[in-house]
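Note that one protein chain is taken out, while the other chains of the complex remain in position.
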Amino acid sequence: MDALPRHPFDPRDDDKLREECGVFGVIGVADAANFVALGLHALQHRGQEAGGIVSYDPVQGFNSARRFGYVRDNFTKQSLMETLPGELAIGHVRYSTAGSKGNTQIRDVQPFFGEFAMGGAAIAHNGNLVNADELRRELIERGSIFQSSSDSECIIHLMARSLQRTIPERMKDALRRVEGAFSVVAMTRTKLIGVRDPLGVRPLVLGRVGDGYVLSSETCALDIIGAEFLREVEPGEMVVITGTTVESFKPFEPKRPRFCIFEHVYFSRPDSIIGGRSVYETRRQIGVELAREAPVEADLVCPVPDSGTPAAIGYAHESGIPFGMGIIRNQYMGRTFIEPTEQIRNMGVRLKLNVNRALIRGKRVILVDDSVVRGTTSRKIKEMILDAGAAEVHFRIASPPTAWPCFYGVDTPEREKLLAATMTETEMQHHLGVASLRFVSLDGLYRAVGVAQGRDARQPAYCDACFSGDYPVKPTDMVAKGFKLAEPAE
Amino acid sequence: MDALPRHPFDPRDDDKLREECGVFGVIGVADAANFVALGLHALQHRGQEAGGIVSYDPVQGFNSARRFGYVRDNFTKQSLMETLPGELAIGHVRYSTAGSKGNTQIRDVQPFFGEFAMGGAAIAHNGNLVNADELRRELIERGSIFQSSSDSECIIHLMARSLQRTIPERMKDALRRVEGAFSVVAMTRTKLIGVRDPLGVRPLVLGRVGDGYVLSSETCALDIIGAEFLREVEPGEMVVITGTTVESFKPFEPKRPRFCIFEHVYFSRPDSIIGGRSVYETRRQIGVELAREAPVEADLVCPVPDSGTPAAIGYAHESGIPFGMGIIRNQYMGRTFIEPTEQIRNMGVRLKLNVNRALIRGKRVILVDDSVVRGTTSRKIKEMILDAGAAEVHFRIASPPTAWPCFYGVDTPEREKLLAATMTETEMQHHLGVASLRFVSLDGLYRAVGVAQGRDARQPAYCDACFSGDYPVKPTDMVAKGFKLAEPAE
Amino acid sequence: MDALPRHPFDPRDDDKLREECGVFGVIGVADAANFVALGLHALQHRGQEAGGIVSYDPVQGFNSARRFGYVRDNFTKQSLMETLPGELAIGHVRYSTAGSKGNTQIRDVQPFFGEFAMGGAAIAHNGNLVNADELRRELIERGSIFQSSSDSECIIHLMARSLQRTIPERMKDALRRVEGAFSVVAMTRTKLIGVRDPLGVRPLVLGRVGDGYVLSSETCALDIIGAEFLREVEPGEMVVITGTTVESFKPFEPKRPRFCIFEHVYFSRPDSIIGGRSVYETRRQIGVELAREAPVEADLVCPVPDSGTPAAIGYAHESGIPFGMGIIRNQYMGRTFIEPTEQIRNMGVRLKLNVNRALIRGKRVILVDDSVVRGTTSRKIKEMILDAGAAEVHFRIASPPTAWPCFYGVDTPEREKLLAATMTETEMQHHLGVASLRFVSLDGLYRAVGVAQGRDARQPAYCDACFSGDYPVKPTDMVAKGFKLAEPAE
Partner (left out) sequence: MDALPRHPFDPRDDDKLREECGVFGVIGVADAANFVALGLHALQHRGQEAGGIVSYDPVQGFNSARRFGYVRDNFTKQSLMETLPGELAIGHVRYSTAGSKGNTQIRDVQPFFGEFAMGGAAIAHNGNLVNADELRRELIERGSIFQSSSDSECIIHLMARSLQRTIPERMKDALRRVEGAFSVVAMTRTKLIGVRDPLGVRPLVLGRVGDGYVLSSETCALDIIGAEFLREVEPGEMVVITGTTVESFKPFEPKRPRFCIFEHVYFSRPDSIIGGRSVYETRRQIGVELAREAPVEADLVCPVPDSGTPAAIGYAHESGIPFGMGIIRNQYMGRTFIEPTEQIRNMGVRLKLNVNRALIRGKRVILVDDSVVRGTTSRKIKEMILDAGAAEVHFRIASPPTAWPCFYGVDTPEREKLLAATMTETEMQHHLGVASLRFVSLDGLYRAVGVAQGRDARQPAYCDACFSGDYPVKPTDMVAKGFKLAEPAE
């Protein structure tokens, strides 16, 4: 409700899908909030808009701080961190939530906190609930007062209404009512809690640091604090951690897991390990698959930095065509909320990328990018490359065509704005004006993540709804608003 | 919960009682929020810590802005006010609330907003609920999630749980459950609502501006926007105003009114009219009473600025002793949250007041102040006056000894810290080290506010609990925490 | 040069003359900058736009900080004051300087600093140089690079070009070249220096605090730090103070002093002592003179707060008509640089003043104000008073008609904008629409400041150019720009 400055100019490439959140929690170490700050810094790629930390100290009780902007600009200051004492803390970084389209307010920034009869609890949620509208309506009718526009707040209100006597039990109650994707990190005065939804769409890992424990969206955030990776929290599992013990529960009906395959393609950091696989290596392998599926004669394999680099390395290695950095990224871009001059806004992609003209001139160039969403950036890059004197431009995309929106915690444009929703691969090639355009196949992608036989259409091992339209959890609220699901293939 | 900067140094004289809130609302004029900003500026003396405005516009819905600091520093900016469109708006200024002792957070800043099944509503509350702890416990047990530490939030949660079908009816339901002092200004999408508790402890007035209506804590805020004063909202009355009509309800069991007599003594602005009486004139009259009750031979009547001035004028007039400004106030003091150097903090009262040495030297001085709370400032002022060469210092206080804390919306120290709670008038005189010290009598005060026969102890016309210990509403929560009420006089 | 935010809205009454600066310096006490901060706070009425402090410490050398805004908001912070160590410091508050009309930049904020071959020096200047344009042109031609638009910077450049071997000697050289009004406080690494121009137009006093010495524009700033008033620096005197000695020099040709009489009327604080006279008492006495010169039958003497109050007290006392506060000032006004909404800007004087309607209604009111400049505020106040139901409004002004601009360190409108420059007293009365309007006579004013026989036109004891057009120093630059001096009276 609080009216905040808009941000008409956002230097983040709006032509990417964006993970909406990262979560992190620590128990059993002094100044836990400092560790959370470091963990969130390592998870910043999962959400750059805002971050929050809640800590608990027996003397000072619960404390929290929530800020817009980067973790490093807020949660590293002595003066702020001193207000977050205790050996137990959780945190959250966010891009934007289901509720507030581009106009986030500080009260939408997690973790959320609730005071229950048996004490307080805070939760941080990565994912998206597909029945949040329905739940919210029902809760308001029963007298809940919502403070944010976030779907995640439903969880707190459901917990408040549970008849169970402990917070973990109330959380089980609440999470059994929600549908969608959720990797939740929560805390009470004495416990750190982690839960993943039954399909395990979003990641969550468990680590050990000193005498304490850590929960994190990704392993790269364990590395930064020197924590040891123990294992992933399993799909459908709840772990309840005190300083000394990790209890495991399975509160949901078991289902076949459907981890988000796009975490491998783009969302996760290349130095993270998911499902025992290096994200970097998977991406490199996608490049290898692409080189096999879509070879082309050329002089240079050039990544669209920085996310296309591992696949470009793989493509170059497999094809034998030299790898080179034909596009240079300005390191000093970043996120900003200011309203720039018209002239500067129009610079668009040139503020971020420049062509390495000397390298490109006269060459047949293979550009390797991770995905094509709206196609707007791809067109501009192609133009820059041709302006710089490239002989030919071939696009190779390290994911299948993105033809469907994600409802499980990823910021996607409406379906009509997805290039692949309205065009065939050939049409896209003409639209982008390139000599050739090829996407890795869905089977190729499955092979790259280690499923040797490719995708099993009857029971796919991953959630690949953004490519296939096969939604493992029905997007209830969206269907109520008129979203049309794909006809099931016969 | 959000940890905010502390304010160890607060240049406001902590040796005063402080009104905790001012409320204001407008319906039926374009850019209503601008009027609210002006009204809150005129009510700034009722609360300097923070302010908030909620507005409603049919297209843009509810919008709100809440800020720490003065109204003039926040709610006058074009850029902010543009985010608060509409013809209906309410606002609130606050000093601090019951819940958060000296550590207010932005989420404690009113108006509070609630989304109900039949639409949203915002409320702004002046006063204090004496059974808020009890209500909060009960509401949490039933699943309410509190977002602030404010007692006023209970009203929103009680409304959410009401079974009534309209917001005004739900508000009645809610307010029938609360005890204490409340002057509430609220709004729905179409209505401006004002309510005073059955005793009418806090003020609330109704005015007309253009084709619209105004609710305000005091009449001085009507003047600033050129509004016409219509009448006071009566004790126990609820007014429900649309653009064109004012409906009046009496939802509570009728009681004899007990308006706060300290509003006359100190809280209200001297240019306000309360109960048909000019506050300035009442204060001047207290000075007259004081001169009659406690005459003394002297050369100069000198106010402790600025609040002691009207009584000093009355005292001087009645006694025939010349009036002079023996103490000069630095106009550039103000509120600030910064942590000053030790040296500067120690300057204390000298940062704000200086003695007009040439006027004081060699004179027998009567200092007229509005009240003595802890007595710390009185001592320092006496020392400054004697240092400057005064022959004698006589204190005359324009209120009876403040011996009891207020639980109805005023920030008072704990009882032990009130000088008059532990000392007789003679002991206080010695403690302050002055030639004489006299307070106006309670009867004298009643005469000054127009009750010719003085106070009727069986059914006093005002709430004077801070002087008499006679609390018109039992302070439930405080009694539960061990507060001892006065033995009823036989 | 640095483009700063403009301030189209400035709540300061632009219908007043404004002193442009206050200066303060301390030597020989630990943490001298803290004392300077307190002194500047007490001198804030002499300049609210910005302030600066320079300190010197043998280890850390010269340090400085300059800030826009109030002293209390900047120079009280531990973190800032820690950057200003040492036992020697000077400071300056400013309203605006000759050079930059309403668009001050941080580099115009004094003290100015210069590095000379024999070490650094800083100076703070109250007053205005009337030949600054001429000097600046000459200095630029010789290779000086100016950093500010301030006339005071000429002094530093003249010092840099002096052939003398010590800083005090160079300062003498420099000040012998400048014309106009200057009360200067300066410092080297070991000395605190004070100088007044030969006419002594602006004030400067010497005090003692602990084992050290203080220089200040006014005595009220000695009081705040508990310093003892020693004496005024004399017109044409330079004092050079080390920790232990005060040397006195007379570097200029002697002249008859012409202290600014308006310091008594308005600029100085009422609790200051000037020329052995209490400013408060002088103002009270002006009211007495006014009552004698311009009596009128009425019911109430009412000051325009706060500056008109002492004269109103005097008028009431002399006339026997009751004194009352018919106009109430909002204490929460202040200076702000923001651009407010149109609606709020239009509120003008109502943001600051409100009529005490109950007191005014039906009465014949004598309004006592300190001066009339443009007359815009006077008109609005008259309207407010009549709207509130006053029977008659009589203006009594505690200074003669202000018909000439000041060129000696006071911010005055151009001559055409001064009401008294274009109208007779009767025309002004009609223009303001009041029942009567009377100014104290120039003789009456001289009597009030202690010159029993009134003004001696051949050799007036004060600078009264703003009333008489008799400029004691020819305003060279302004005359060059076409300003017409008054014909000398035969």
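Each chain carries a letter (A, B and C) given by its place in the written order, and its residues are counted from 1.
Keep this in mind: a residue touches a chain if its C-beta (ideal position, glycine included) is under 8 Å from a C-beta of that chain, and two chains touch if they have at least 3 such contacts.
Since this is a predicted model, take the numbers as computed values, not measurements.
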Chains still shown that are in contact with the chain withheld from the display: A, C
Of A:323, A:395, A:408 or A:467, the residue in touch with the unshown chain: A:323
Residue of A:42, A:239 or A:393 touching the missing chain in the full complex: A:42
Of A:176, A:231, A:350 or A:430, the one touching the omitted chain in the full complex: A:350
Identified contact with the non-displayed chain, of A:23, A:65, A:201 or A:220: A:220
Residues of chain C (touch criterion as defined above) contacting the omitted chain: 1-3, 54, 62-66, 80, 83-84, 106-107, 113-117, 137, 140-147, 156-157, 160-161
Touch residues of chain A, complete complex, unshown partner: 9, 11, 31, 34, 37-38, 41-42, 44-45, 48, 70-73, 76-78, 81, 220, 223-224, 269-271, 273, 277-278, 280-281, 284, 306, 309-310, 313, 317, 322-325, 328, 330-334, 336, 338-341, 343-344, 347, 350-351, 354-359
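The rule we apply is simple: only the chains that are shown with their structure count from here on.
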Most centrally placed chain - per-chain CA mean versus overall CA mean: B
Most distant chain from chain A, judged by the mean position of its C-alpha atoms: C
Chain A and chain B: spacing of chain centres that average the CA atoms, whole Å: 50
Distance from the mean Cα position of chain C to that of chain A, given in whole angstrom: 62
